[in-house]
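Beneath this line is the structure, given in structure tokens, with notes to follow.
Only a single protein chain was left out; the remaining protein chains are all shown in position.
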Amino acid sequence: MRQNDKAISSYIKSNGILTILTAITVISVIASLCIGTYPLPFSKAFEIMMHFIWPWSSDYNTEWTAKEIIIIELIRMPRVLLAVFVGVALGISGTALQGMMRNPLVGPDLVGVASGAAFGGVLAVMMDMSSYTMVIMAFGGGMMGMVMTFALASLSKSESNGMTLILSGIFVGAFLMACVGLGQFFANDGQLNEITFWLLGTLTRANEERVWTIAIPTLVGGSALMFIRWRLNILSLNDTDAMSLGINVRLIRWVIISIVAWIVASQVAVSGIVAWIGLVIPHFARMLVGPDHRSLLPASALLGALFVLAIDALTRTVIQEEIPIGVLTTLIGTPIIILIFWKKQTKGWISD
Amino acid sequence: MFSISPFREGSWVIFFVFMGFMTFSLLRPLPVIVPNIPMHTVLDGDNTPVQMPLAVKGIVGWGSFLPMTHRPDLLYKGGGELGRKIFSMYIISWIYPDVLNDNAVWGTPYNLEALLAYDDDIVVINNVYFGGMAFGSDDLQRLGIHAIETSSKIENDDEYLKSNVRVMNTLVKQPQFTHTVLDRYFQGFLTLEHDLQPQKITDRPNVIGVGAPSNNWARLFVIRIDEVKQNQLALSSPTKQELASGRQQDPERILSIDPDIIMLLGTERRDFMSDPRWQGLKAVQTNKVYENSMKISGSRYDIDNLPIGARWMAEITHPEIMRPKLRETITKYYSDAYGYTLSDTQLDDILLIDKNKDASGYKRFMRQGGSCEAK
Partner (left out) sequence: MINSALFIQKKTPLILGILLLSTIIVSLGFGSYPIDYNRITEIILHLLGIGDYAVTLKEIAIIEYIRPPRILVATLSGIALGVSGAALQGMMRNPLVEPNLVGVTGGAAFGGVLAIVIGLAQAGTILLSFIGGLGALLSTFTLAKIMNLRSDGIALIMAGFFVGSFCLAGVGFLEFYDKSGALPNIVYWLLGTFRGADFTKLLLISTTTLIGLTVIILLRWRINLLSLGDVDAMAIGIDTRKLRWIIIIIVTFMVSSQVAVSGIIGWVGLIVPHIARMLVGPDHRLLLPTSALLGGLFVLGLDTITRSVTQGEIPVGVLSAFIGTPIVSFIFWKTKTKGWNE
């Protein structure tokens, strides 16, 4: 009986937290749209926003000036959407990878996707391509990075138990970053500026194309990951147990990694390398809802969105500069992760 | 095993649907922006007609606006503290000290919304940079911010300057000033050509620009000065086949090129001359190393200083042909253009007399009958 009580109370607890989290996130999204540098009162911003979202609205209220409408529709909406999607993409990817690899130090750059995307983007800047083409190049680069990692891992004669994959991901990533460095070396001053800031991760260039580029993989891929998330629970046992439960471990691994690569490639393509979110958010979410992936994955998605929204709101209102978001996530994420690891010192992670 | 809980599924499904819904809103057509102040058409750098406010209240972006239009009252925002620092390196900051000291001018908008908060009759020239990313006039026009591109990818330096001057002056409704500025600019080169007689020159010395910020020789870079078209009057370019300009270089390359004259950019002459690596260079042995500054040659598109910088180089490279006329030229130019008289001390500062006094032939740039003596 006591065990049941405990199970039930944790069940309620995690569900309760999830509900609250969803509510908070939705409210935050709406609130982010109403704040900004331009002097626009909240109520007016809210009205304009509602009018914009609702597909069946009537004509524009003449009280609103053109500038105010532009602020909401062209500046804030793409930006907030981009922020949310970046957070969701990285949160889900990080959690999925950590669960699959049974390793808490794994990040979305596991299979060299982020480095590949960075390389594609750098190549595009060096060749003076338009912003839109750069996104495509970065995406292509990311997928190429993944293919390279798989190729390297498949060279190894040992059974692919994930370790090989991680290692090849690290090496491929290092190689691609060396190529990025080479590009930086040959760039002239204007290009170097753009490359460097893009590599640090930025939401400044939010526009419709970019939002669509990241929205589709994140929503579609994210949903796919959500559908199979209970299998992640099973994957966290070791391989033999999982297979005895009827899960095709190799296939699931491939699927998860491919989806994650797709999502991360699109994320890096639109906003550069945003560090730490994929590493910190899963831990944080785990502290809130426990290690059950059925609650953990949604929680990470929501927390990721919240985190990036909060940082972005900070940049847009309080801080007097457009600081690249990767810088801020590093600054804020590092103490958090130190704290988390400190607390976890007593608990082992990987069973020996 | 499955235990689908409405809370768990609901949390993410609701959220994803919500986000999808918001994303679809981006597909809605945007409002047409009707300007509410009188506008007129200006041809921008590509000769494309653009609608600009008739009465421009201010310009964002210092760039070369001041030298090309002489309208300090119209400079609204000139870029942040870094912009102010760069501004103070030019002679024009002496001429318009109010601009230099006005804090309002050097507070820059830090994101798009702040830019949008300015009045409608503020115009942005060329690009603004937020967080390292450049936003051009296309991006800004789309957001209803008036922005104009004063010249696009024009290769020829002269055409670039002409286009800039024309667009800026048309924008602030003084089109006739275009001719004044351009005439003065071309006159400077005509006079130089007349004095130099370049077609008669047979012996052209090999000149390159060298610099190593903070004496960190790992960052040694070389500039081919003759790449700037305006300098080609006076300089030769046998270095063409060997050197990529502006790139970081190996010290050995400079030794193998062994130029006749070296212009230093960003390095102190003292440090360069005393470094053991460069002792073998004939430029060092003949003292033909000269420290350059922003006040002499300006930047690549500095309409005031390009003729002056070219003249400086011509007097250094061909001292036998050119009479020492640089000080008078500079004084006369600034007096004609801005009504500003440069004192002797200021001229010494501009020409870096103190740093270059040991260089070969630099005596010609000093005050006549002054106390500075060269070796």
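Just so it is clear, A and B label the chains in written order, and each chain counts residues from 1 on its own.
Assume contacts are C-beta pairs under 8 Å (C-beta built on N, C-alpha and C of every residue); 3 or more make two chains touch, one makes a residue touch a chain.
Everything numeric here is computed off the predicted structure, so don't read it as measured data.
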Practice task
Taking the full complex into account, find the residue in A:9, A:65, A:133 or A:156 that is in contact with the omitted chain.
Solution key: A:156
Completion exercise
Given A:69, A:144 or A:199, the correct residue touching the omitted chain is A:199
Exercise for the section: Since one chain isn't shown, list which residues of chain B touch it in the complete complex. Expected result: 82, 132, 213, 216-220, 244, 247-248, 250-253, 255-256, 258, 276-281, 285
Practice task
Touching the hidden chain in the full complex, which residues of chain A are there? Just list them.
Solution key: 103-107, 109, 152-153, 155-159, 161, 163-164, 166-168, 170-171, 174-175, 178-179, 181-182, 184-186, 189, 192-193, 196-197, 199-200, 275-276, 279, 323-324, 326-327, 330-331, 334, 341, 344-345, 348-350, 352
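Everything that follows uses one rule, which is that only the chains that are shown with their structure count from here on.
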Problem - Where chain A and chain B are represented by their mean Cα positions, the distance between them in whole Å - result: 40
Completion exercise
Residue positions on chain A within touch of chain B in the complex are 11, 15-16, 18-19, 21-22, 25-26, 29, 36-39, 52-53, 55, 60, 66-67, 69-71, 73-78, 81, 84-85, 88, 188, 190, 193-194, 196-198, 202, 204-205, 208, 211-212, 215, 219, 222-223, 226, 230, 294-295, 297-299, 301-302, 305, 316, 320-324
Completion exercise
As the complex stands, chain B meets chain A at residues 1-3, 5, 7-8, 10-12, 14-16, 18-26, 28, 30-31, 33-34, 110-114, 116-117, 130-134, 142-144, 246
